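Every protein chain but one is kept in place in this view of the complex.
Moving on to subunit A:
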Amino acid sequence: MSGTYLGMPAFPEAAREAVRDGVLRANLRHATHTIRGKRALAVAELADWDRLRAAGRAVKDHTLRHLDRYLLQLEAAVTAAGGTVHWAADAEEANRIVTELVLATGERELVKVKSMATQEIGLNEALQAAGITAYETDLAELIVQLGHDRPSHILVPAIHRNRGEIRDIFRTEMGRWGRPAPEPLGDDPRELAEAARLHLREKFLRAEVAVSGANFMVAETGTMVVLESEGNGRMCLTLPETLISVVGVEKVVPTFRDLEIFLQTLPRSSTAERMNPYTTMWTGTTDGDGPSAFHLVLLDNGRTDTLADPVGRQALRCIRCSACLNVCPVYERAGGHAYGSVYPGPIGAILSPQLRGTADAIDASLPYASTLCGACYEVCPVAIDIPEVLLHLRERVAQGGPVTRDGIRVRIRPAHGHTAERAAMRAARLLLGHPGALRAGERLLARARRLRPRRLPGPGRAWTDSRELPAVPAESFRDWWAREREACR
């Protein structure tokens, strides 16, 4: 699994790989450029965009500074409205809470709304280990799940797949999970969407349990908000008897009124629409309408550690619109898998190393996965200064300094004190600027790969307690990037 996580075959066969890369790059280029153009138009429609952006930023910063107060207020409001609130310090605890809640219902399968928090904690795998099957219901997530693949974009997770590939996946895999794809099946998106509709409807209509994330949680009222397009979210959020939402603590906003900012900026920034087709808001449970049991799992998993860094904490403002991915020249060429995390692109480059620490070579290298062109900051609807955080993290990785891990203030040593990794870091820094250093970098990375421990020592340990340490990719982000650039010449 960790091999596919990074999207790179362990033993690439040079010729086949080159073709695949060509397809990937074409898919990505088409996609990011299409969204980019549309988004600019949607944003230009609002004369007060800059003011909405400043207000969004201020609301998020204010909430983060008083996060304890707003989480307690949220807990009280959700509880008063008939929900139950659980607190999870890390991935393992969140997975355990959800698994126990599902087992208590007596069910062994559930439907899922696309959620990055549950991908971050590896929930599907944890459920699988407990004998519970989680079905992804977002079309792109379904494509990813059926394709034994990993998402490569926040908003359009199967952006790396074209229609022909999707048809092939549906044909061979749908039957193993439930209703098979209709025969014959063409590669027209309409036909493919219809196949997904039929396949998933079977699951929606009998589902007793659903798992979701949330885009926003309102402290004042206990209201949860999910934005989506297909209706799979509405299906999961209203039909099952039990609804479990796993949500990062940073998703809280103080008041219902605050939604007026984000409901204007999020859809325009992400899908370039004035409004996404469906938004569902619910507060606890409602008699006779929707789930009779609602559980909210508040997830920390590195967020409070991120909050402890005065420069890096702005990453917690992120509303996951994905605008920064679509403008990033590095993402466009490398694709989402290269980032080795559920959070790809510029936001991933600053969020993952903070959530997970920089003990792992991938995480330590992410702050270098940028040209610092600043396009990501320009489009960000909550004005996260991604280049500033990238530079800050580079300094931490290269020179060491104070960080918080699991709530404890520690000093990290340069590049985690690991000689090979440190050398790799130096190579990484050189690579983006000096392609000539490529060969040296490759050799150093190969060494770092061999030295990979199965579990992290020190502060990173808790993280590896709940999961296998992902393999250093067969090819790292910067090798990939450099090779791609070479190939383009």
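Keep this in mind: contacts are C-beta pairs under 8 Å (C-beta built on N, C-alpha and C of every residue); 3 or more make two chains touch, one makes a residue touch a chain; residues count from 1.
Methods note: contacts and distances are computed from a predicted model.
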Identity of the absent chain, which is to be given by its UniProt protein name, from "Sigma-70 family RNA polymerase sigma factor", "DMSO/TMAO reductase YedYZ molybdopterin-dependent catalytic subunit", "Glutamine amidotransferase" or "Lactate utilization protein B/C": "Lactate utilization protein B/C"
From A:Met281, A:Cys373 or A:Leu391, residue that would touch the chain that is not displayed: A:Met281
Contact footprint on subunit A, counting only the chain that is left out: 27, 30-31, 34-35, 45-48, 51-52, 54-55, 58-59, 62, 64-68, 71-72, 81, 87-89, 93, 137-140, 143, 156-158, 162-163, 166, 189-190, 192-193, 196-197, 200-201, 204-206, 218, 221, 223, 229-232, 234-235, 238-239, 249, 256-257, 259-261, 263-264, 271, 273-283, 286, 288-290, 298, 300, 304-305, 307-308, 313, 404, 407
